[in-house]
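Heads up, one of the protein chains got dropped from this complex, but the rest are sitting where they should.
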Amino acid sequence: MSATNDAFLETFPVTLRDAATNWLPAPWNWLAQGLIAVVAVLAIFGSLFAILTLVERKALGRVQNRPGPNRTGLPYTARLPWLKFTEGKIFGLGQPMADGIKMLTKEDIVPREADQVLHFIAPVAMLAMSLMTFAVIPFGRNLVPVELDASVLYFFAAGAATELAVFMAGWGSRNKFALLAAMRALAQLISYELPLILSFVPVVMIAGSLSTVGIVAAQSSWHWGFIPHWYVLTPWGFAGFLIFMVSALAESNRSPFDLPEAESELIAGHLTEYSGFKYALFFMAEYLGMTALSGMAVTLFLGGWNAPLPFLQFIPSYVWFAVKLLTLLMGFIWIRATLPRLRMDQLMHLSWKFLVPLCLVNLANTTVWHLTASLPLAVRWLLCAVIIVAPFTLIGRSLTKGVAPRTYRYAE
Amino acid sequence: MLGSGLLQGLAVTAKNLVGSFHDPARYTTVEYPEVKEQLPESFRNFPFLVTDNATDPMGALRCVACQICEKECPPQCIYIEKSKDKKPDATGKPQLYPAVFAIDTSVCMSCQICVEVCPFDAIKMDQEFEIATTDRFSALLLNREQLAKPNTYFHQIRPTEAAEVDGRLTAERKAAEEKAKAAAAAKAAAAAAPKPAASAVPTATPAATAPTAPKPAAAATPAVPTPEKPAP
Amino acid sequence: MNPLQLCLILSSLLFAVGLAAALARTHAILVLLGVELMLNAANLNFIAFWRYGPPASPADGIMFVVFSIAVAAAEAAVGLALIIAVYRHQKNIRLQEANRLKG
Partner (left out) sequence: MIAFAVIALLILASASLAMCLRNLVHSVLLLVANWAGIAVFYLWAGAEFVAFAQLLVYVGAVSMLSLFAVLLTRRSFHDLDIIPESVSRATWALLTAGAVAGVLIGTILGSPFGNVTEAAPAVSMRQLGEELAGTHVAGLLVVGIILTVALLGGVVIASKDKEDKS
């Protein structure tokens, strides 16, 4: 590990930052480093958001037997010789830019009766809160914008504030549909906050740390040199990871939990009265929230920036983080392409009757894991797997009781 | 177990996603302006006028301005003015022709009734669908020159029906010629033997109008279009 | 004036604001929120003493506040549930009118 610690590529971002700021006097130096971190996060995740919208539309298209957006090119690219074959379309890479220009130039409509201040603050607060969550994610070795002792707590404290933004959007619009949908959205966000937080408590317990850096460090070794110590590879970690991802789907209002926005059923939920740039801000906040939650899942369960195998450590840590993050984001898109939207009561049942009890069982499971440290790994693993799979099957069976494929008597 | 259905669904979409890159059956989209799908033969859009001579379309319109289509058109989008003079048609017989033939495509509902009632196979349904214009009044009112399209074009868009129509027309012409020949022969015979002439003349009269006579049967054919093979 | 005093003055002002709200307003929710403010002022004091006070066990002040926040959350939950119950009963939540013991 120490061999890779000071490899050129590994330390390159930090070296670059230090080279840019070291000539400044002491307090300014620190401030400039912070600013650089902020700008880097904004630039990288802003462009990731742009690309993600395109990738999502393309992947959804592929799943539905169509190519997705592939026309919008960028000006002058047709003149580049190595891009000539695309005829200026470059596989629709210009689409995010076109979308952005469209959003920016659209009319920004504020209802006359709306609460002007709240209507304005809501999207800004939403985006600010989802950007703030990026501050504590370790993107690579030595690449964490702010190193806090309780950074996991910070992450979820900042994330909790998005609920307020949703409320402000719904109430500030002075539209009864927006308000009702905001209430539904809040009910969803609050219900899934609980399993979200309970699902990572085992990780905090086992790692013995509330700091993301500490949690990543706790996952940075290998059993017998090839099985990584990632928490997702333990029974409780796997269950926690699944629960975390399901809750993250719900928290970021993604399909199949996109009831708050449900374009086809409720106009657009709390976004009904938003247009133009403010809508774009909400959209961006949604994607950034999804990215941040995926980043957190990578950090908590998938070993953060650690390489999966020791001999792969020559690849810089931030590349590993990016690979894992993108995999999870693709998973989000894949799920969106597959699953239909839940009904409101199913949504609530899933959280309160399934995820929360499973989280509590998982907590007990983690203590079993912790207390049986003397047993051989396989025995321990099997024991914990049984402890979590049995309630999963039982609760799942009670949840799906009486549910069967529908039979149509008259529509033969 | 709970979740197995979800996994099955995820497998289906994953197969589609991966398959769309190598399996044409899973990637059925045709990228339209560059690639155009073969239209089914029975696809129809707006009517056009069949002309037998591609070099002189106005001279060889099959339309004789009988105005049946104008009368039958449910939304009344056809407007015809008869010519004052007569022109020889494809067989050389002098016929009236439409001095003005206009179809308002903004009104036309593509019902194909004009095609079905036309006794001369002069109006057929076109397959041209890229008809968007920037002017919704004059540009959508198609006149005679815009409507006239050669018979070869008809063969191109609907080979089956065109062949059938052509076959019928030649058969009718041949029959008419034979009838006319027979009538001429009968006349000659009648001239030779004046007595039975009285019985020969009534049979000759329908023979002269032979091209129109079997129309009721012919008109039924386009109404029941030949079953199309689905486009591959 | 040392920073401890400044913090204490801040918290007493906050306490006074909460008190004034709890006394002056008749809307039950605002009264409850005034009480919340007073609780928060007390928490501010704990932290101020933990930060600037004579050194004791390093985690004591924080422990106080953690427990206090937990209890405050319970208090808010029950209080707001009570307000909803009162509203269902008398169709408004003006405290002067909530003067009957019998339903």
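Which chain is which? They are A, B and C, in the order written, and residues in each are numbered from 1.
Simple rule for what comes next: a residue touches a chain if its C-beta (ideal position, glycine included) is under 8 Å from a C-beta of that chain, and two chains touch if they have at least 3 such contacts.
On a predicted model such as this, the values are computed, not experimentally measured, just so you know.
Contacts of the undisplayed chain with the visible chains, over the whole complex, involve A, C. Shown as candidates are A:190, A:312 or A:371; the residue that touches the absent chain is A:190.
Although one chain is hidden here, its contacts on subunit A can still be listed: residues 118, 148-150, 153-154, 156-158, 160-161, 163-164, 167-168, 171, 174, 179, 183, 186, 190, 193, 208-211.
Take subunit C: the residues that touch the chain left off the picture are 1-10, 12-21, 23-27, 29-30, 32-34, 36-37, 40, 43-44, 47-48, 50-55, 57-59, 61-63, 65-67, 69-78, 80-85, 87-88, 92-94.
Definition applied: only the chains that are shown with their structure count from here on.
Centre-to-centre separation between subunit B and subunit C, using Cα means, comes to 87 Å. For the pair subunit A and subunit C, the distance between C-alpha centroids works out to 35 Å.
The residues of subunit A never reach two or more other chains; the list is empty.
Within the complex formed with subunit B, the subunit A residues making contact are 59, 62-67, 70, 334-335, 337-339, 392-393, 395-397, 399-400. Within the complex formed with subunit A, the residues of subunit B that make contact are 1-3, 6, 9-10, 12-14, 16-17, 20-21, 26-29, 31.
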